[in-house]
Structure formats: C-alpha cells, structure tokens
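Sharing a structure below in structure tokens format, with a few things to ask.
Missing here is one protein chain; the remaining ones are kept as they sit in the complex.
Naming follows writing order (A and B), and every chain is counted from residue 1.
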Amino acid sequence: MALTIKEVEHVALLARLSLSEDEKRKFAEQLSSILDYADSLNAIPTEGVEPLTHILPIQNVFREDEVKASMDRREILANAPLAEDSQYKVPKIL
Amino acid sequence: MELYELTVHELQALLQSRAVSSEEIVKSILARIQAVDEEVKSFLTLTEEQALNKARALDATGNISGIAGIPMGLKDIFCTKGVKTTCGSRILANFVPPYDSTASRRLDEQSAILVGKLNMDEFAMGSSTENSAFFVTRNPWDLTKVPGGSSGGSASAVAADEVPFSLGTDTGGSIRQPASFCGVVGMKPTYGRVSRWGVVAFASSLDQVGVFSKDVRDNAIIMSIIAGHDPLDSTCVNVDVPDYTSCLDGSVKGLRIAYPKEYFGRGVSEPIRAIVKRALQKYEELGAIVEEVSLPHSEYALPAYYLVAPAEASANLARFDGVRYGYRDFEAENVVDLFSRTRDQGFGDEVKRRIMLGTYALSSGYYDAYYLKALKVRRLIADDFTRVFADYDIIASPTAPTVAFPVGEQSGDPMTIYMNDILTVPVNMAGLPGISIPCGFEQGLPVGMQLIGKAFDEATLYKAAYAFEQNTGFHTMKPKLGVR
Partner (left out) sequence: MGKDYEVVIGLEVHAELKTETKIFCSCSTAFGAEPNTQTCPVCAGFPGVLPVLNKRVVELAITTGLALHCEIPELCKFDRKNYFYPDLPKAYQISQFDLPVCKKGFLDIDVKGQKKRVGITRAHMEEDAGKLVHQGDITTTPFSLVDLNRCGVPLLEIVSEPDMRSAAEARAYLEKLRSMLLFAGVSDCKMQEGSLRCDANVSVRPFGQSKLGTRTEIKNLNSFRALERAIEYEARRQIEAVEDGEEIIQETRTWDEDKQVTRSMRSKEEAHDYRYFPEPDLPPLIISREWVEEIRAAMPEMPEQAQTRLVEGHGLPEYDAEILTITPESLSFFDRCVQDYPDAKTVSNWMMGEFSRLLNQNNLEIGDSKLTPVHLVQMLQAIDDGTISGKMAKTVFEEMFNSGKSPQEVISEKGMVQISDSSTLVPLIEEIVKANPKVAEDYKNGKEKAFGFFIGQIMKATKGQANPAIVNTLLKDILNNIE
C-alpha cells in the first residue's frame, strides 16, 4: 500500500496540515510502511464480526434539561490569541 | 531516611501523628526536585508557591486526614485551573485551563498538594517522552536511557523521589511501560473506572487515567480516591469503588493466574522472559495456580491499535486551530491557511504522522478496509480475554519487550517505537485493568511484570501485586542519583 505524494497532499488538506515538501515525502514513505503493517489484519477472517465501537456495556446516559450558569465570558476568551468585541477573531470568511 | 524518600502511607502516619507538618514534607520534596530535576527533567512546570501556601494553610487548620498534605505531580495532560497545561505540545505552550480535571480535582479536594506538572510525549503519543516539544526526560536508573512514555515524567518523578505519587494516562501502555522502565508501580484501571473529564483526549475509546506510586498500597490508596462515577463523563460508569487497600492481605492462595504464550514470544528479550517466568514461579510458591494459555489474536492488537487510536486522535486534535486557545500563526490571510499553518507549526512530527494516518484510515474509500476492519479485530481481541477470564482470575506477562533503551536510539523509524506497546496495547483494546510492578533487574535497569484483570476487578490485581511485592521487595530498590 504505497501512498503517493498526491494522496498525502489530499489527506494533509483534510487534516489542515500545511506540510513541507520534505514532510510530504517522509510521510508518504512512513505511512506506506505503517499501512503495510496494517494490511496484516487481512489475514484474519472477520465476516459476521460486530465491529467494537463502545467497549462498555452501557447505554442511555443522560443529563436533565436544567440550565446551569455558563462560564464567565472573560474566562472563555482569556486564552484566545486574537479576540475583539468579546468574540474570537479570524480572517474574513468570503 | 529523608521525607522525600517516603511512601504516601508512611507520610500519612507521620502527618497524622503530628510528627511532621505538611510544610516540612513539601519543602523536602521541593528541595529534592531542586537537587535532581536538572538531570532527570521530570517537570514542565513547578508550583512551589502555591504548594507551600496550601501546605501552610492546611497545617494551620490542624485537621489532617486521608491524603491531606501529601505532595503529588500530574502528567501535563490533566487540565489544572489556573496552572499552565501544555500536553507536551508547542500548540498548548501557553494554555491555562479555566477548569480542573475530575481526577486531579478529587485529590485536590482531599488536600493533596500539587507541586508541578510532569513531562510527557506530545499529546501522549510516544513511548519514550522524547516526543515532548520541550525537552527529554531521563531515566533515574541511567540518565542515558529514556524513562519510557508517554507518561515518562510521571514515572521518573516517582522513581527519583521527586514526588511520592503521580497521575498519568494510558492509551496503549503509557502508564505501564514507563512504570516498568522506571521500576515503579503503575496502574491503568478498567476503561470507565476513572473519569476522563479534563484530560486532554488522545484516543477517547482507549484513554484511561491511572496512578504511579512507590508501592502497591500507595497505588491502592490513590485509586480509591480518583475512581468512581462522574456525571461529566458519560463513559465513566456508576460501579461501586471498593476501598482497594482492604484487599491487601498478602495472600494469593488458589488464585488462578494465566500467562499467554504469545506474550513470551519473539520480540520479547530473553532475559525479560526469564525474569517474568521466575516471578510466576514465585506466585506458584505462594500458592497460586499458574498455567499457560493462548490469546490467539494478540499479534493483531498492535496493527489494529495503530488504526483505531490515530483515527480517534485525528478528530480529537482537530480542535487545535489557533482560534480559541493555544499557538496561532498570525501571517495567515484566510482560514484554511490559519488552520493549516497553525497546526503544521504547532504540532510535532509524531503527532502529525498519527493525524495523517488516522485521517487516511477514515477517509472515503479506506474506512472499511482500515478503520472498520480494525474495529472488528478489536472485538476478536476482547473475546480472547473473555474466554481466558472464564477460567482465570488474572493474566500475567512482561510489561515491555525490553528494558529502558538509550535516548535517541529509536528516534528513527516509527515502527520500531510502536513495537514497545506490543504487550500493553491489547489490554486497552479490551478496556481491561492492567498494573505493572517491579519484578527484577536487567543490566541495572528495572523490569516490570504486567498483571491484567477482569473488567472492574482492580481489587484482585492489587491483591496479587501486593502479595508479590511483599514477598520480593524489588520496590524498595532506589536509583542512585548523585545528590550534590
């Protein structure tokens, strides 16, 4: 399962990582060898096996619909690298 | 004996008999950190001021019970209100959480005293703590070796007497493997036993909080406090928490211990196999029944893990985008660049590699072949354990295939590093409790034995671990760190 640079670029876009050319080349190679290793799973027959999504045998964990105080806005914004008018600031969305 | 060398239960006795004050203990600990942390480098952040103030206030009240007044360290993955929490990453280098993790809050409310935040592999991805964005932590038994990871700082700090106990997290072995490398006790309880609230997520279906300590009793004391239902974590179940110290009677008579042949196979160094086999003989001498079993899907746990964990991580780490907290690239002129550049500069190599791998495993066209296939294999792995636990109380094995390796040795090929987790990952895949206890030495480096239990049966693990510890005494050995 060899990954092409193009595939790496597509995945990097999905993951929002602006990789350098070196990183692309390195990851193409390393991910390929990890995926080869992953392909060893194909040795096990799994037809009819239920995928294990939740390990615990529990369901229906709920909260009641009761309002609790939100966090102080200053605290929520305190870590923001860029904020204005009590809002987070990002480059304009066109 | 210096105060910093003592265990939690020894310190409790001294505190409660008023023989020493919390302030004296904290001062002794801070002095020890001063003396050795320059070489060990366990701590990312120290909270001396805060710690001393809390100790003094506590001494003033005079009512000291439980773990009140006992110093602790936290892996820097636990959110601590008002105290920087970096997760070993540049992207969170300046993050100060406005909330506490449930586990650390419970200790805080019992008046344990936080002395600092401990180094780790970035976002808990690694087995050597070399993936920290800040510096490499050293193994107190040999400063040229790694402490293991990802909770390396939590293990080295306890081993170096910098704290009597610490908390870590374990997604694929991140508590048990460093505990093994550093010769301390490390417990990863059942998935759902301890709340994950406020613990920066790596792989949500595998992550679990646990304890590092100098002996089994200390571990049981702390686990009894942090375990138990939390309405803030929907996966933290409402199952009663026994007082784990009450089962430490030293007896394993009739206890049924299985050892999987797959865990003593190739990949596990010969001396380690021998040392753990000797430990199993010890159990037999103590009256336990020890038999070989098979967990046939063991070899598939690692490849399955390296699809499931990165897939979940790719989503869990997507929130680090430079908007609400953390590192931000200010050059970006549109949001795609803001996100992509921030993340490229903020994340380290291993984290990016796993995000890429996980994103790929979930992407259209590959979901079934990789992610879904891994979930099916995960089921088979869990079923293996269920079958064995129908006839046995615990499963024993080496914790890691090797002893601590030299710093820098494995920084090359990721696959080599991933192999460190081969014996610990299956336990996370099955959501079971696992503990690593010291069981010998190889070339002066500690060797750990892993005991695996039934879901929510941590008590039996503590019971068995305590019996071994009390009849061997490896836990009393301490690394020789030059106190200058």
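The rule we apply is simple: a residue touches a chain if its C-beta (ideal position, glycine included) is under 8 Å from a C-beta of that chain, and two chains touch if they have at least 3 such contacts.
Keep in mind that what you see is a predicted model, and the values were worked out from it rather than measured.
J.: Just one of B:Thr45, B:Gln110, B:Ser204 or B:Ser411 touches the chain that is missing; which is it?
T.: Counting the whole complex, the residue in contact with the absent chain is B:Ser204.
J.: Of B:Ser111, B:Ser224, B:Ser363 or B:Thr424, which sits in contact with the chain we cannot see?
T.: Considering the complete complex, B:Ser363 is the one touching the chain left out.
J.: Since one chain has been left out of the picture, which residues of chain A touch it in the full complex?
T.: 10, 13-14, 16, 53-54, 56, 58-68, 70-71, 73, 76-77, 84-94
J.: Over the whole complex, note the residues of chain B touching the chain we left out.
T.: 77-79, 85, 87, 92, 95, 97-99, 101, 196-201, 203-205, 231-235, 311-312, 314-315, 318-321, 323-325, 333, 335-336, 339, 359, 362-364, 367, 371
To be clear about the criterion, only the chains that are shown with their structure count from here on.
J.: Take the average of all CA coordinates in chain A, do the same for chain B, and state the distance between these two points in whole angstrom.
T.: The answer is 23 Å.
J.: Residue numbers of chain A touching chain B in their complex, please.
T.: Residue list for chain A touching chain B: 3, 7-8, 11-20, 23, 27, 30-31, 33-35, 37-38, 40-44, 46, 49-56, 58, 61, 63, 71, 75-76, 78-82, 88, 90-94.
J.: Sort out for me which residues of chain B touch chain A in the complex.
T.: It comes out as residues 94-96, 98, 191-192, 205, 231, 234-235, 237, 297, 299-300, 303-304, 306-307, 314, 318, 321-328, 330, 332-341, 343-344, 347, 352-353, 355-357, 359-361, 363, 370, 372-380, 382, 413-415, 430-431.
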